Structures are given as C-alpha cells and as structure tokens.
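Removed: one protein chain of the complex. Kept in place: all other protein chains.
== chain A ==
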Amino acid sequence: MQERSGFAQCQFKHSCLKVEMSSKTLSSGSIAQARRTVQQLRREARIERIKVSKASSDLMRYCGEHAKNDPLLMGIPTSENPFKDKKPCTVL
C-alpha cells in the first residue's frame, strides 16, 4: 500500500474520499427514503421558535455577564498566567 507519500498528498476532503453530494430533490432514491425525508421535515417544521430580537438580546447579555471572566478580553495578570515564564530571582 502506498504509505506516507500517498497520505501526504491526499487532502481527505478534496479527493476521492468525499462522497458525491446526492441530489437535493427526491427524484433519486427509494420511496422509503422519501418517506423518511418527509417525516424529518415534519419534525423540523413543528418546533417552537423564539423571536430573533430575544435570541439576540440573550446572547448579548451572556457576553456582557461573562466578559470579566474572559482572559482574552480582560488580559491575564502575570501572577495568574500558568503559561508565562516567571523571571528567576537573582541572588546577590
């Protein structure tokens, strides 16, 4: 089997491995598949939806409430940053 080089060249998604996208219509496939599709669409159609204004304000509120705990927004004090190399003390 072509080992390393074949693998290295093979961009999984951009070659033979990707399944051909099947037709979006129901013309292909069996009746059973079509029934499943309709059943799924019925399931998705009947869910309850909230207003976009409420969804947006809830997201904004969450961001606001948690901003102070977000190191990327607030920065991390050196003493609390486990990744920052602490400068060694010099002994005189």
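The working rule: a residue touches a chain if its C-beta (ideal position, glycine included) is under 8 Å from a C-beta of that chain, and two chains touch if they have at least 3 such contacts; residues count from 1.
Heads up, the rule we're going with is that contacts and distances are computed from a predicted model.
The UniProt record for the undisplayed chain lists the protein name "Guanine nucleotide-binding protein G(I)/G(S)/G(T) subunit beta-3", from the options "Calcineurin B homologous protein 2", "Guanine nucleotide-binding protein G(I)/G(S)/G(T) subunit beta-3", "Cation channel sperm associated 3" or "DNA-directed RNA polymerase subunit". Although one chain is not shown, part of chain A still touches it, namely residues 4, 7-8, 12-13, 17-19, 21-22, 24-27, 31, 34-35, 37-38, 40-45, 47, 49-60, 62-63, 65-67, 69-73, 76, 81-85.
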